[in-house]
Each structure stands twice: as C-alpha cells, then as structure tokens.
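Only one protein chain is missing from this complex, and each of the others stays in its spot.
Chains here go by letter, A and B, matching the order in which they are written, and residues are numbered from 1 within each.
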Amino acid sequence: MTRSIGLLINPVAGIGGPAGLKGSDGIVVQATARERGARQNARERALLALQVLATRHPAAEIITADGAMGADAVRLSGLRPQVVYRPAGAAATTGADTTAATAALVDAGASLILFVGGDGTARDVAAGLGAEQPVVGVPAGVKMYSSCFAVSPAAAGALAAQWAEGALPLEQREILDVDEDQIREGRVDPRLFAMVPVPFIAGRTQSRKSATPASDAAAVRVAAAGAIARMTPGWLYLLGPGGTMMEVARQLGVPKTPLGVDVVRFEGAAGNACTLLLADASEKQLLELIATFTRARPTESTLRIRAVVTVIGGQGFLLGRGNQQISGRVIEALGTDPLLVVATEGKLANLAGRPLLVDTGSRDVDLRLSGHISVITGARSSGVYPVTAPQ
Amino acid sequence: MSLPIAPKPAQRRFHQARWDEPIIFELTNPGERGVLVSQVESGIRDAVGDVLADLPAGMRRASPPALPEMAQMRVLRHYLRLSQENLGADLNVDVGQGTCTMKYAPKVNDALIRTTKLVDLHPMQNEADVQGVLGLIWNLERMLAEISGMHSVSLHTSGGSTAIWTNISMIRAFHEANGEGDQRTEVVTTIFSHPSNAATAKAAGYKVITLYPDADGYPDVEALRAVIGPQTAAIMITNPEDTGIFNPGVTEWVSLAHSVGALASYDQANANGILGITRARDAGFDVCHFNIHKTFGTPHACGGPGSGANAVSEQLEPFLPGPVITKNGDHFALDSDRPNSIGKVAPFYGVIPNLVRAYSWIMALGGEGLRAVAETAVLNNNYLMKKILEIPGASAPYATGRRRIEQVRYSWEELFQETGITSEEIGVRASDFGMHYWTSHHPYIVPQPFTLEPTESYSMAELDEYAAVLAEVAREARETPEIVRTAPHNQTVHHIHHDDLDDPERWAITWRGYQRKYFGA
Partner (left out) sequence: MLAAVGAGSTEDFYADIPASLRLNRPLDLPAPLVAEQDLVRHVEGELNHNVSTKERLSFLGFGTYNHFVPAVVDEVINRSEFLTAYAGEPYEDHGRFQALFQYQSLMAELLNMEVVNVPTYDGFQATATALSMAGRITGRRGVVVCSDVLPDKVSRVDDFVRPNLDLTFVPTIDGTAHVEAIIALLGADTAAVWVETPSCTGAVETAIRQLADAAHAVGAILVVGTDPIGYGALTPPADQGADIVCGDIQALGLHQWFGGAHGGFIAVHDDPRFVMEMPSRLFGLASTDVAGEYGFGDVAYDRTSFALREEGKEWVGTAAALWGIAAGVYLALMGPQGMAELAETILARTTYAQARLGALAGVTLNDNALHLREFVIDLSATGVDSRTVVDRLRPLAIDPGVVVGEYELLVCVTEMTTQHDIDRLTDAIASATASSTTQEKSA
C-alpha cells in the first residue's frame, strides 16, 4: 500500500430513513428517529467497505476520526486507525463535526477520503475538502441524489483498495442535496452543492472489439465536442451545471462555475472561441439578458439563445434539479427550440428505459418539453429519448 | 499413490502453456538463415550487371533492415510455442464470446482449400482457367440469396464491419442516384445494434441517431416515429439484437423507414439462431449483411481474415460492388460494366479461402440442416440461460422471463453490489479454468455485463461445464474474493499493467520503439 486512505463515518447517516423521516439531517430528527426505534447502520456499511480493504491490505493504517466517526469501525475490521480528529460533543455528532473532521483528514495527508453517509454527509464533507481532493462515498444515507457514491459498500472498498496501490483516473461528480424540510413537506427540490473528483476503476481488462469509446471520460469528451459542433457563431448559450457541462466549458476555453448557469457567446471560427458574458446567473438575470438580447434584434424571427443542459444526478432530471435557474419562465422566453441536451450514451443507458424528467415549475412548459427529445452524444451522433414531467 | 486413480475434481485443473518465450529479436544469431532465396543467374548478371550498384542516387538502402537472423527450425519452434499460448476455439468451450458465433469450423474445409487449384490461382487469369472457383462463388451467392430472401449477393468484403460499410455505401449511392443524396443526411440505429452500424454510417458522412429500448427491452418504435423523416437515409438495425431479443415489431420499423423514403439495412451478425426460420427480405429489408466467419463456419483466425456477404433487393442490385459474377449456360464470367456500382470494396473477389469453406459448410448441411443449426443453437442458448440464471448474483436484464434467440447479455450487477467484483475480473478468473469470457461493447448498457452465445456446436455436458465454471467463480467472489481479484493464476503471464500503454512517452508499439525509449538504442 503506497497511499493513505482517510475514513469518515457519519454515525447517524441513514437513521431517519427506516423511521420514515426522509432524511437524517439535524439533531431533532435524529432524536425522533431514535425514539421511533431506529438503529444506526452506518458502522455496518463502513465495515463492509473496510473488510474489502483489509483483505487486500491487512496492515494498512487508516486516517480517521475518533469513535463512531471512524476508529471503532476501523478496529473492528482489523485495520489500524490513526485518529486525527475527536468530535467536540460526546453524544451526537453534527454536520460541523463532519466538515471539521474532513479537513483534519486532509491535513493529515489522506489522499482519498472514504466517507460513509448520504447526500447530507456528502455536502458536509465537500465543505471541508481542499480543492481537487478525491473522495468516494460509501452509500449509507437516506437521500442519494449525488453521483459521488460507489454502487455498494464493497465496491467502495474495492475502489479504495485499488487507489491505495496507485493512481486511478478521476472524474468530476455531483453532490446534490435536498432540503429535508421540503421533502417532509412533499417537495423534492435538490440543489447542486459541489463538484468533486471521484476515482473510478477504468477496467480490469481493456475493452476490445468495440467501436465505441472505451471509457466514460472519452465519451464525455466526445459528447461535449458534439454540443460545441452544434453551436452557431454569434449565438448565446446558457451553460447549465454538471460534469459534462464543465467539459463543454473546458473545450470552449471559458471558466465555468461548477454549480451555476454561465452565459457565453459562441464566436466560432478558430479554436471554438467563446466569450463569457455572465457567470453564475440567477433566473432574474437570465430573463433580463434574454429580454435585452431580443429587444436588440426586433426583426429576427429566431431567438439566438439556447440553454445547454445535461442529465443531473441518477434520476434522469434535465431541468428542475440543480439547474433551477433555467426555470419554466426562462424556457418560455427562449422560444420554440430552447434546449441543447447533451449526455453520454452510457448515461442514457443507465436509465434502463426510464424517461428523462423535467420539472421546471411550469406545468405548461413541462408538458411542452414532454415527448421525445434529441440528446447530443457526439459531433455526428445523437440519441432520441423520451421525456416526461413527473406528476 | 497407486491405482486406481481418484476421480477427477469438479473443476478442470487447467493451466495454459507457458514457454516464457523471448521477443524474436532477442533470438537473433548473426549469420543464421531461415530460408535461402533464388539467386540471380549468371546469364542475367552478365546481361544487366550489378543492379543494386546501378540504382539511382539515394535509392539503395544504406544498411540492411535489422531483422533477426535465425535458422529455420528456431523460427518454427518459437512460433509453435507462441501458437500453444492461445486458447483457440478448437480447444475450449468457446461460448463466452457472445455476438461472435464461435462455432466449429470443420477441419475438412481447411483441408479442401489447400489444393494448389485454389492456392496458386491468380485473379487475373483467363476466365476459362478459373471456372471452378467462379462457379463455386456464384453458387454460394445463390444460396445466401435464398437464405436471406434477397435478390442478389456480393461476397467481396473481408469482414463484418466492412460489409456493414458496404451496406451504407450502397444506400448512399442509391439516394444519390435518385437525386436525394444531399437531402438524406441521417441514419437511425438502436443502442443494442452492433456499434459498427453507427461507426460506418458516420464514416460515410451521416449523422447517426441512436434509439434506446423501452422498459421491456424492445426497441422503442415511438422514438423511431419521432425521429424519421425526409432527411432519413436509412435505418440500420440488428435483429435479434445483441441481447438475444428479437424485435417483434421489425416489420413496422421497416415500413416506417419506407414511408419516408428511407432504406432498411439489416445487420445479420446474429443470424445463427434464425437460419431457415425467418428471412431479411420477408421483413421488407432492402439490404443485409452476413458475417461468413460467424454464421457460416469459417475460422476466426486471431481476428481475420473474416468474410462478409452483402445481400440486396432487386432495387439495390445495380449498386453492388463490382465486378459481379454472371452465369451464361455453363459459363461463368466477371461483369465490370456496371455504371451504378459503388465500385471496389476490396482488391479482387473476396476472401477466397473462406468463401470455399462457407460453400462447403452449407453443402454439408442443406436447407433442413441449416434450420437444425438454428434450432440447436437456440435450444443451447435457452438451456445455458437457465443454468446461468441459477447462479446467485447473475441476471438477464430486459424482457425478463422471455425466451432469447441465439445469445443473452447477462449481468453480474447483483454480485458486484455484494462483492465489489466486476464482470471483467470474473472473466479473467474464468480463463484460469480454460474458458473464454467477454463482457460487452461499450458503453455498458447492461451493468456488469457478460454475453454468452453457445451456438450449435456444444453439447449439454459442455454447457454444464461452462456454467459450473461461472458458478465457481461467483462463489469465489463471495468467499475468497482475493483469488478473483488477483487472477489470472494459471495463464501464460500474470496480471498485466496497462498504464504504459496510454502514455505516448512510455508506450512501446514495436521492439525498436521499446529499445529506443528504454535502452537508448
């Protein structure tokens, strides 16, 4: 083992789920969950991951936090904990503890943070990360909108074990979270909180005999290039959030706010030149910009502005999750052909036949977007995929 | 220990040959020769002098190529050792390479082609001297026309993908001849069709639109309806798809294409389960291709030469590659005077050794025999599916509970969730038991995929053995995952490190590249 792993457990992650509380954020909810007889399963999930790591690297030392936040589980797995953080309160840990412990793990030299929890934990972890600090989530929460989690605890353990032996490729993944008070009130309105680098196993074998990109990263590059190939010089583009959109911005040579909607003018010609007009625009700013742009060109029948969006999270949302700035009103203002949708074939395939979703806040707009939509997957390729508006 | 010998264990104790051969350049021994060359006769030398000395300035090579110098038997021994370090289809229960139809290529056909009457035939000989081979190819064309229901067949291409290219090239020529070349810019395919359909269409200049299956795993006809129009040049689809699922609405797909003036192209790489059961033309397709090296029993040859067949309707016949073989009475001739032909797709008339093998393969079976091939392959597949689905952690996503045709794309997703062991790791470990295994084309639409196609060539006992190996590896994944993760253990070499292969500073594509980069040579 050549590289050190940091482990962080949110001991109360997932506690609210079985208790029907739609999340576990906040001391009051956790107390309520305990009153309802909930059991903490975060440690068990952590153990499943650590056991995989321990089989491969039995002598490994794991940088972690004290007690239920890591060290207990590390010892149970047979590995040695190096405790670099102790929570302030004895009984319950808080989101602030998660953030502070993450920072302590990073300071202590952990090259990969393995955290155990859900979306809320991911959000707190992200707050304590340095720039470009690789993380991977062990799924143990109630809310799992984020794409920074491995598919299972064992898979997370395998990833960490391989990371410890040498570099793995990284890709930018999303941390989304909903305000649980909203869910408990029957609304699901997740926001994109961060983009974080997550390692992935490129494959034990090389994929041969195939005429398609051999890695997700290559597919994202090709899809992003496809979006740019469909841009028209002089037009404005509202670049939504997400990893694919960051690749679009990278290829265009403009900075991108990871979570925001950025407005660019595509200049075209040499090197796909592009001018950034507005970073991290609000819905109001977008509406004003569209209005101004329209007024300046009263004779043109086509509005030369489009929103460029990708699929956010694992649920298949195109609009209304993480990119609420591109609201129903904005879509309406963009006219009859408002969107360039860009995503990899793999991302569409992962939906296993489930439709893409739009939830713009305007029922009319949602219904208008429903049907089949063209999804750009490359310069010369696209998919056609069903879209519906959830009830 | 003494007789009697204990019964065999449940799993074969396979170990691949391991000769630990050097790279051939390391075997050089200056002065040794492998084969001597016919020398310039003194009479010629007297007449023309020293031709090398007389070469124009700069045309004589400064120093001889740095090839190895080896005696003949040493070359032979080296390559025979390398040959043993392969798990050819003749040696294993080769059902793991789904979509590739790894059936038995009968040895008698290998013997038949080695006659000097074929090996030493030149393609520009007088037609009178090549009547045997021309007649044989003509007859093979007619047989494939009957098998596909199509009007005409060309056998010029040397692989499946280049045959698919030929399909789209003919479609492009057809639209151009009708003055619609500029109008028809799009090709529609499905995600479970072979990716070469999309790749060749793009190479031919088309935009490609890919459709996804509905939640039941069948191609989504509503999506097709939404996307086709006067800009559509063709639909290019595989059926059954690579999942082994037959699209029951295929006629509607073809009709929809025709309703907008587009053509329908059928990738018949997966034809092995439907020979004599259903035909491309009967579903309305305008053009299709077969992989001769898959369905018609020619060997896969380490990755070629394969052989492709293109079958077309009467409407597309003028666009076939040239020349075509014509029959006049008992005489066969080559006709190159075809103004609408897309021209050449390969140097002459196809991969002749494979065409003769395929002819012989069909002649040994006949119409009833081909149908028996299909039915046996499909029975084998559904039997193997039952055995595989009995393994905890394995599943067959899409069209759950339905029968499959000739292959199935399975998933180890459940096992992966439980153990973190990937399908690729399972495949590498399966090779330790002397078995091939393949995952899927990218992107992985089925998570943790593996694709098995048992063909007609394997017995029930062999299918049981294959399934037992996968069951054993799945058991290992749960109980002793390190054995799986650190595989292979019984192969010629151990776990290979891929990192150097992707770095231009470090990759070594040839021996001289390796010597320069690592030894400054």
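As a convention for this text, a contact is a pair of C-beta atoms (placed from the backbone, for glycine too) under 8 Å apart; a residue touches a chain by one contact, two chains touch by 3 or more.
The model shown is predicted, which means the values in this text are computed figures rather than measured ones.
**Q** Looking at B:Ala10, B:Val48, B:Ala177 or B:Ala215, which makes contact with the chain not pictured?
**A** Final answer for the missing-chain contact: B:Val48.
Quick note on the criterion: only the chains that are shown with their structure count from here on.
**Q** Counting in whole Å, what is the centre-to-centre distance of chain A and chain B, each centre being its mean C-alpha position?
**A** 39
**Q** For the complex, which residues does chain B have touching chain A?
**A** Its residues touching chain A are 100, 161, 191, 195-196, 198-199, 202, 206-217, 220, 222-223, 226-227, 397, 416-422, 424-425, 427-428, 438-439, 441-445, 447, 481-482, 485, 498, 501.
**Q** So in the complex, the part of chain A that touches chain B is made up of which residues?
**A** For this pair, the touching residues of chain A are 52, 55-56, 151-152, 154-159, 201-207, 209-216, 219, 344-346, 348-354, 371-372, 374, 377, 380-386.
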